[in-house]
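All protein chains but one are shown in place.
Order of writing sets the chain letters: A and B. Residues in each chain are counted from 1.
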Amino acid sequence: MADLLFTHSYLILLFPLLSFVTISLRPVQLSPKMAGRFAIGCQGLSMLYGLAVAAAYWQTVIGQPQLYPARSLVCFDLAWLNFSPTLTANMGIFLDPISVMMIVVISIISFLVNIYSVGYMKDDPGFARFFALMALFSFSMLGLVISSNILQMFVFWELVGMSSYALIGFWYQKPSAVAASKKAFVVTRFADTFFLIGIIVVSFYTQSFDFQTLNSPETAALLDHTFMLGIVPINLLTLATILIFTGGWGKSAMFPLHIWLPDAMEGPTPVSSIIHSATMVVAGVFLTARMFPLFAASEVTLAVVQFVGAFTALFAAIIAITQKDIKRILAFSTLSQLGYMLFSLGVAKMVTGIHPGAEINPLGYSAAMYHVFTHAFFKCMLFLGAGAIIHAVHSNDIMDMGGLRRLMPKTYWSLLTACLAIGGIFPFSGFWSKDAILLAALQSGHYIVCAVGLATGGLTAFYIFRFFFLTFHGRARSKFHDVRENSWMTFSIMALTIPTVTAGMLEHLFVSEVTVPGLAYTPNFSHPLWLPTLASLAGIAGISLAWTFYGRGRTEAAERCRLRIAPVYQVIYNKFYIDEVYLFITHKIIFHGIAAPIKWLDRHIVDGAMNLIGEFLQQGGKAVRLLQNGQLQLYLGVTTLGFIALLFLGR
Amino acid sequence: MMSDLLFYGLVTTLVLLSLLAVSLPNLLHGAIALIGSFFATAALYIMLQLEFVALSQIMLYIGGIIIFMLIIILLTSGLGQENRYMVKGRRRAAGAGVSALLLIGLLLTISQPSETLQKATLRAAPVTMDDIGFRLMATNKNGFIIPFEIISILLLVALVGAVVIARRDNGQEQES
Partner (left out) sequence: MTLIHFVVLSLTLCAIGVYGVLTRRNLIGILLSVEVILNGANINFAAFAHFRASDPAAGAIFPIFVMAVSGCEMAVALAIIISMYRRKKRLDVYKLEELNG
């Protein structure tokens, strides 16, 4: 039974693909309503099948550790491209703890978001197109997580990028949406280029794309040599892993490639929801986790991952405090949470000398995956809730909201759990995953990162409750018409409270089962009690501060505070002017400094030479044309002259 | 010496009439000068004892071709009016230069000491009409039957073609 499930595990992918093909290519005519139902049905089947596979995996692989010591299972692996006798790209399905976990998360969230979208996208002219693209999106992401080799993963990786491009620019009549989708695509493509180079470097040396080969210690030893690039010594392993990580860097929108994510809010809210929880941005974290053994073999790479993650976590949290657009607050919150995940992966490398004999602390890895899991649900819910609010209020600005608690009670209570979860309040899911992350940082000896994590936790609680209080409490700051909860939408939101509240129970499961592949090391999960206490205190402090400033929907105290630190506030509100820096670099330096001279060269030297040749030929043609003037007697005269010339020459 | 005088007189007349034929402004006058030059040519043929060619010259050229030409002139220009297209002196000079060069070149070519030309004073027996007739119809190696038939077909084709070209189409030509 389980074997049969595994053999046909491609069905998980096939249902969304079927939905996409059916709705977009229309082999049968579907009304928009039917298209939505059909998409939900396909997603539901995909989810059921995914859950079945997960259960079978649980029973077969996890339940029999003696048969599956690596806890992984290759369902099938077909040769796809034969580059050379030794290098073949396969297409296959690879199940291990993290891919099974991602299948569960993606299929459940896609299903719920699809249900939600029926309410949200109601009356939109692109209703059917929306569901087709959503199906493509979940197809791509599911394909990404079950890839058996890195090239297949890259293919799906780009499909994810492409479908997110289509979805962010879904309302293509809006110039801002088009610009945002272009920005997202260009930035992630920019990063993906490095990813591809990394793939080429690695596969060139190892003659393999397969994850199991790439993650083996032999590969790390093979790659681990230093060569000189000019005068700079470069370790090939570090170079290759950082190149691969750059792909995840851009996809997960880590600083300084984060600029596309806030703009991606131009898409419909369900799209933001699925991008931020289960698909697009998680791909970067997933990639890092998937390649973790190889990354961990390098001295530098995990330090880079850790630094980037920690910095982005703090950086994005600070920006989130000042934002007024409800979706942007959540976008920066996602950045911050992704930072958590990445630095959690980064801290899995022990500081030398903390625990003699152990180099890798698998707790960081498990904690990161655990946070991916919990975050997906509560962030999805936050976005769906925000979408419901926007749908009701027709505004994105939290300053226009307020007092929605009575009008939208179901959303209110559901979102409260999500806010508590992201704020890290016991016993909601976020508390447990953040606690695990902080513990991993502490155990590995990265005390600074641990402190950054704690501080970010406090900031997170503050900004999320600022959003919460300003939206739901106090009195309405603008007139709302006809605020009503849509049952399609509230169903999804309420369904998501279940994992949000209860996912904390899965902590021990993650810690013991979702471990670094090929590392026989039982994690040390002994808790110093002061750590969760401190984290909770930071969260509670953040909430209290938010209540002081914004409780009952007040804004006056916050306004006074804002005026006192106006210059700093301005800098933060403008996202540290990173976008402007990019604009400066691209427009002033690249466009004017590099592109303009090149353009000048092209216009005047290259084109000039071509024009000169063309002009010469044209003038020559004109000159020759004069002979061909249709004057009969000129022809005859010239012929006679030719004859005379022959007479004289022939003598 | 009588025949030499006659020859030079005929040659002078022929060259002068030919010059007139190519340079008279009025085409009708030019055509009449051409008729005169053809008569002179016919006289030269008789001096060369080629009576048949002389007769053909008069009958075909003067009786046929020149009459054709006169018909064209009269058809196209309304009794010789509008024949005087102005020709610039420069063009005349250029044409004269080119033809003078041609003449000089040709004369230089034949001025080479050549036995063929120098000693060619032998007079052949007169060619009778019988000779010409038999040779034209002869089917042996030296016969001209095939060129003769081809010429006859060519004439037929040319006449049919002339009719086809000159026929007034009932289509677009009437409007122009």
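The criterion applied here is as follows: contacts are C-beta pairs under 8 Å (C-beta built on N, C-alpha and C of every residue); 3 or more make two chains touch, one makes a residue touch a chain.
Not measured: the values here are computed from a predicted model.
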Shown chains that the omitted chain touches within the full complex: A, B
Hidden partner interface residues of chain A, rising order: 624-625, 627-633, 636-637, 640
On chain B, residues whose C-beta touches the chain left out of the figure: 3-4, 7, 11, 14-15, 18-19, 21-23, 27, 30-31, 34, 37-38, 41, 44-45, 47-50, 52-53, 56-57, 60-61, 64-66, 68-69, 71-73, 75-77, 83, 85-87, 91-92, 94-96, 98-100, 102-103, 106-107, 110, 116-118, 120-125, 127, 131-132, 135-136, 142, 144, 147, 151, 154-155, 157-159, 161-166, 168, 173, 176
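Just so we're on the same page, only the chains that are shown with their structure count from here on.
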Between chain B and chain A, distance of the C-alpha-averaged centres to the nearest whole Å: 96
Interfacial residue positions of chain B with respect to chain A in the complex: 91, 94-95, 98-99, 101-102, 105-106, 108-109
For the chain A and chain B complex, residues of the former touching the latter: 633, 637, 640-641, 643-644, 647-648, 651
